[in-house]
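Contents: one structure, followed by commentary.
Excluded from the complex is one protein chain; the other protein chains are retained at their positions.
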Amino acid sequence: MTTETSQTATDLFERMRATNPLVQCITNYVAMNYAANVLLAAGASPAMVHTPEESGEFAAIAGALTVNIGTLSPNWVEGMIAAAKAANRAGKPWVLDPVAHFATGYRRDAVAELLKLKPTVIRGNASEIIALGGGQSAGQGVDSGDPVEQAEEAARGLAIAQGAIVAVTGEVDFVTDGKRSVRIAGGSDLMPKVTATGCSLTALVGAYLAIAPDQAFEATVAALGNFAVAGEIAANTANGPASFMTAFIDGLHRLDGATYAKNLRINVL
Amino acid sequence: MTTETSQTATDLFERMRATNPLVQCITNYVAMNYAANVLLAAGASPAMVHTPEESGEFAAIAGALTVNIGTLSPNWVEGMIAAAKAANRAGKPWVLDPVAHFATGYRRDAVAELLKLKPTVIRGNASEIIALGGGQSAGQGVDSGDPVEQAEEAARGLAIAQGAIVAVTGEVDFVTDGKRSVRIAGGSDLMPKVTATGCSLTALVGAYLAIAPDQAFEATVAALGNFAVAGEIAANTANGPASFMTAFIDGLHRLDGATYAKNLRINVL
Partner (left out) sequence: MTTETSQTATDLFERMRATNPLVQCITNYVAMNYAANVLLAAGASPAMVHTPEESGEFAAIAGALTVNIGTLSPNWVEGMIAAAKAANRAGKPWVLDPVAHFATGYRRDAVAELLKLKPTVIRGNASEIIALGGGQSAGQGVDSGDPVEQAEEAARGLAIAQGAIVAVTGEVDFVTDGKRSVRIAGGSDLMPKVTATGCSLTALVGAYLAIAPDQAFEATVAALGNFAVAGEIAANTANGPASFMTAFIDGLHRLDGATYAKNLRINVL
């Protein structure tokens, strides 16, 4: 089963790179440049289109939509909602990244609105997923204060309640649709030291959803595998967060299917 | 003629670096950091001032203005219009970068308004220039789907219709004022893999216009030459898009007139 899952992930990896999918990213100001460079390096075509005057129109053109609430304001929330609605109407998959949604009332309300629009995938760190599931998280601002394992139950519950794929990322990632669950090892402890790493991964999940909208679970696993493999390789030559970032982007660009398959460490539960 | 054009470009390159011109950049969220670092490395002084409450006042102070519609919203469009009007009143040159203007109605309308304000230079990729000329482009989101050569006729027509310099950038760049035309070779195929490369070039065109407002054609050629030379050199040591970016910015900073002149590959048509 693990071998089959790995093979599917590798197939999706190769298909994504060959297809250069157009991904609409409504993400935060901190992440925009890095997320765009991650998508370009990984083989996708990012487009940052956020304002309600055009976000819905563009969502119908793009292969997938990703929504990240990192640096909210009213015009952006309106644009996110318009885009998510349009994605739903056009049958396009979309990803929600509920950054630090527990930190303020404004964030909680925005996420509640967005959850009603049924994201295909929800990706967050452990603190965010625990809090979304109604639990008490140890998160401080945007950084997680909880290990991924403690979020696995909350993730399963959330996946069932929302009818969504839920991905919890951290030292070992966890993906579930409520029934099936997978853990993905890899990456580097330098990744949380690079801002917008999670936000960029959300954008990459969009790239995989765009080429496999009917395999949202498998696409999410393949995207997380892509990050984990490239991150683990990049860490070998890094002297700190910035040289890691350089090696990571370069590595995403150079990664091929054989290296992906060889380094992927998936554990089907 | 080519030699004379190259000599003029080299003179402008040296003058720009010696003058440290102040350039107002109204650009997109993705590009802001990279464009500012490109200008600083190349020898200019960038200032990102966008809101209508001050964009016009600042346009009268700056040596040139650049306007890029990558991540539009109403307040920004208003600020762009105010700045372009003020630049015109103050006799300052300005550049328009019509990012993916064909993608949505909102973008098309914004660009139509901005074109009425008579940009000194219009810089875009082939798909953008073809679509501006009324043709059918193969563009997907912000990335070009057409080769530069196919945009040359559209560029000439647009230059005449607008009374502007038109620059189409890609594998080989093309600059025209409708009568004179120049091709510029160089750069690297890693450049389109770095987000905001075109946006940063737009900002650099502003730096050259600021020091040679009465030689807009020559200034545009010199700016594109600067990018092409620095890009080609940077590619020699790059392992991927991120190490390219580092080498490119470092190289812009270190480039001198002799190296510029030696590596410039201009072809006057």
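Side notes on the structure shown:
In this document, chain identifiers A and B correspond to the written order of the chains, with residue numbering beginning at 1 in each.
In the analysis below, a residue touches a chain if its C-beta (ideal position, glycine included) is under 8 Å from a C-beta of that chain, and two chains touch if they have at least 3 such contacts.
For clarity, every value in this text was computed on a predicted model and none was experimentally measured.
Summary of contacts with the chain left out: across B:Ala47, B:Ala90, B:Ala112 or B:Ala138, the touching residue is B:Ala47. Of B:Ala18, B:Ile61, B:Ala112 or B:Ala258, it is B:Ile61 that touches the chain left out of the display. For the chain missing from the display, the contacting residue among B:Asn33, B:Gln150, B:Asn239 or B:Thr259 is B:Asn33, taking the whole complex into account. For chain A, the list of residues touching the undisplayed chain reads 28-31, 33-34, 70-74, 100, 103-107, 140-143, 192-196, 238-243, 246.
Looking at chain B, the residues touching the absent chain are 20, 22, 29, 32-33, 36-37, 40-41, 45-51, 53-54, 57-58, 61-62, 75, 245-254.
By our rule, only the chains that are shown with their structure count from here on.
Between the CA-based centres of chain A and chain B the separation comes to 33 Å, rounded to the whole angstrom.
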